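Missing here is one protein chain; the remaining ones are kept as they sit in the complex.
Naming follows writing order (A, B and C), and every chain is counted from residue 1.
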Amino acid sequence: MSIRVQTADFDIGQEIEALRQERTDIGAIVTFTGTVRDMAKGAPITSMSLEHYPGMTEKQLEEIMAQAHERWPLQGSTIIHRHGELRPGDNIVLVVTLSSHRQAAFEAAEFLMDFLKSKAPFWKKETPVEGEAHWVDAREGDKDALTRWDKG
Amino acid sequence: MSIRVQTADFDIGQEIEALRQERTDIGAIVTFTGTVRDMAKGAPITSMSLEHYPGMTEKQLEEIMAQAHERWPLQGSTIIHRHGELRPGDNIVLVVTLSSHRQAAFEAAEFLMDFLKSKAPFWKKETPVEGEAHWVDAREGDKDALTRWDKG
Amino acid sequence: MKLLYFAWVREKIGKTQEEVTPPDAVTTISELITWLETRGPEYSEAFQAKSSINAAIDQTHVSHDTKLDQAREIAFFPPVTGG
Partner (left out) sequence: MKLLYFAWVREKIGKTQEEVTPPDAVTTISELITWLETRGPEYSEAFQAKSSINAAIDQTHVSHDTKLDQAREIAFFPPVTGG
């Protein structure tokens, strides 16, 4: 289990290798990478700035990763979330999950992403090509996505 | 869209970069990698051999990839499936999906994997540490997984 | 027509492919299997568990009651286990 909140970019292939190493008991590896899109609500943007709550972010991500390991038979997982100034095309977030079962690896990765989108204390501010920089509004759909993991 | 059936290994990071290139309109990248496990039904194996139906495999994978692009707003996708002799820990299959929406990227990757597991003409033969090499039995669960994508 | 065999069907029959000319009465996959079974014990053993044998005509999955029509390439194989 590895959690990092950083300004630096990450290398997806390297992060996978760091988890799998020489292991031969893994059956499935899922990665999700979120990247900065050049358009927001139909208007082009030049950059995006990501603020977070140091301390609370790491604490929350550790809790949610522990939950994921309780719910699914995971053999390893990584979350990396960048903050600071980013440009279109840049990586924002990476989730990697390893399991002997593909469905577990897929579900855990989706669960972690749904959490990151709706609960982790990050805020995006976009600078459009024309007009003023503005904070991105939360999407109701992201909260809804998380509720599908609620247990009975 | 890229489909390859090959004996050679693949590099997950390189395959992602080949799809994303310098694009800035992508929001989500999902990869699934299937690897050879060192155990099968509780018994250790030394190797696995993968046979396929040249011609039919490629034809089927092209059809299913076209279907995925019809159903989800994908910006790119890759399927690589290896055949021949493989050892525990080796990569077997890679699916990469790119979309502006994370849910689309996740669902399309799962759909392609469910298809690969239950329809693509590949057959696995395992060589256990003790005893004779044997063909792997199909899992009913893999067929069931595919039916969840049936429409109406 | 050309017949292809894969995995344990191939191993039991002992060949990867062959050219055959079945009699005109053989018009479906099912009838083709029945005719092949008369050709020797290796065939009758390979096709013993018929419900486990998948068939493809010209590289498309088909059911056992499918007509052969102008089929050029017919393949027999066990349930797939890739991915």
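Please note the rule applied: a contact is a pair of C-beta atoms (placed from the backbone, for glycine too) under 8 Å apart; a residue touches a chain by one contact, two chains touch by 3 or more.
Here the structure is a predicted model, which is why all the values come from computation and not from measurement.
The undisplayed chain touches these shown chains across the complete complex, A.
Among the residues A:Arg4, A:Arg23 or A:His52, only A:His52 touches the chain that is left out of the figure. Counting over the whole complex, chain A has residues 34, 50-53, 55-56, 59-60, 81, 92-93, 113, 116-125, 135-139, 142 touching the chain that is not drawn.
Keep in mind that, in the parts below, only the chains that are shown with their structure count from here on.
Distances between chain centres, each the mean of the C-alpha atoms, put A farthest from chain C. Measuring from the averaged C-alpha position of chain B to that of chain C gives a distance of 26 Å. As a whole-number value, the distance joining the C-alpha centres of chain A and chain B reads 23 Å.
Under the contact definition stated at the top, not a single residue of chain A touches 2 or more other chains.
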